[in-house]
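Only a single protein chain was left out; the remaining protein chains are all shown in position.
And then chain A:
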Amino acid sequence: MSRLHVVSGKGGTGKTTVAAALALALATEGRRTLLVEVEGRQGIAQLFETEALPYEERKIAVAPASDGAALRAAAGNGSGGEAPRGGGRRGGGEVHALAIDAERALLDYLQMFYKLGSAGRALKKLGAIDFATTIAPGLRDVLLTGKACEAVRRKDKNGRFVYDAVVMDAPPTGRITRFLNVNDEVAGLAKIGPIHNQAQAVMRVLKSPETAVHLVTLLEEMPVQETADGVAELRAAGIPVGGIVINMTRPALLDNGDLDIAARGARAGVAKALSQAGLGGARRGGLADRLIDPLLEQAREHAERVELERAEYAELTAIGLPTYELELLPEGVDLAGLYHLARDLRKQGPI
């Protein structure tokens, strides 16, 4: 099972939401997950309704006890025989969060390797750190992915992994391959030196089965197209792709089959039914009768969308990856909604 889950997808499809839900879903049975953010937007803090995250790992949520304990226990046995934390308590686990800041990561890194405390500050004054973290191609991504990989590999003094899983709220599909494939980019630029070595080490983790990139999509043309392109790109780069998360699905209340029936003369019957349900007179021009046209028009639009979604769905399944579905929460995603989505993910089996 992979331990680094990278969540990407077209902008606005729900990457942050899905990453958070996944981190919660994986934190059962006393497991500990780390949710990392790399774009400096404090999306996680907003979602968990806490204050802005500092550059520091901290606990932000406790996952509820699993409702699929048996399943989870089985999966747990597969992952290196690690006993759950918390002395076998069947409770929930913990989600920790970290907003990785490229600038801080670079300064830490300079400090760690070169003891560059004050020189680091001087570099910063000059704009070199700015340069390195926002402008120098690839370097920023080395730092961000490097920090995430460090968390994946980190062990406590008993030799156990500190985090059972690390979930990354990653850049969007258009940039994800480049982001993860920092090695090619950076090795082409920095052919030797510590940055080069660091990039190589990061790449080894990212290309191993320890990593899985999941793509979030909606059942709409552009996100689906981007997903297909993204999967092809990731595969070509040798980066392991995990699953496709179809977000914000809506139930099909009616489809063209129903409309077909309506078309074949059910109009009068429908008017009568509406009238019987207390919505006014069924006669031509009666209240119920006047409802029919707008209602049918809405149904036609709905059916058109359902058709479109079916086509997009078929395209997604043709990619041949496991798919997961999360419904559209009508009131938007608050903390309760997030737990709800986590539960839905868990129900759909290991991701």
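We take it that contacts are C-beta pairs under 8 Å (C-beta built on N, C-alpha and C of every residue); 3 or more make two chains touch, one makes a residue touch a chain; residues count from 1.
The rule is short, and it goes like this: contacts and distances are computed from a predicted model.
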Just to verify: the chain that's not displayed, which of "Anion-transporting ATPase", "Catalase-related peroxidase", "Ferredoxin" or "Zinc-dependent alcohol dehydrogenase" does UniProt list as its protein name? "Anion-transporting ATPase"
For the chain left out of this view, which of A:150, A:185 or A:233 touches it? A:185
Which parts of chain A face the unshown chain closely enough to count as touching? 10-13, 39, 41, 110, 114, 116, 119, 122-123, 126-128, 130-131, 134-140, 172, 174, 178, 185, 188-196, 219-222, 225, 246, 249, 251-267, 269-270, 272-274, 276-279, 291, 293-310, 313-314, 325, 330-332
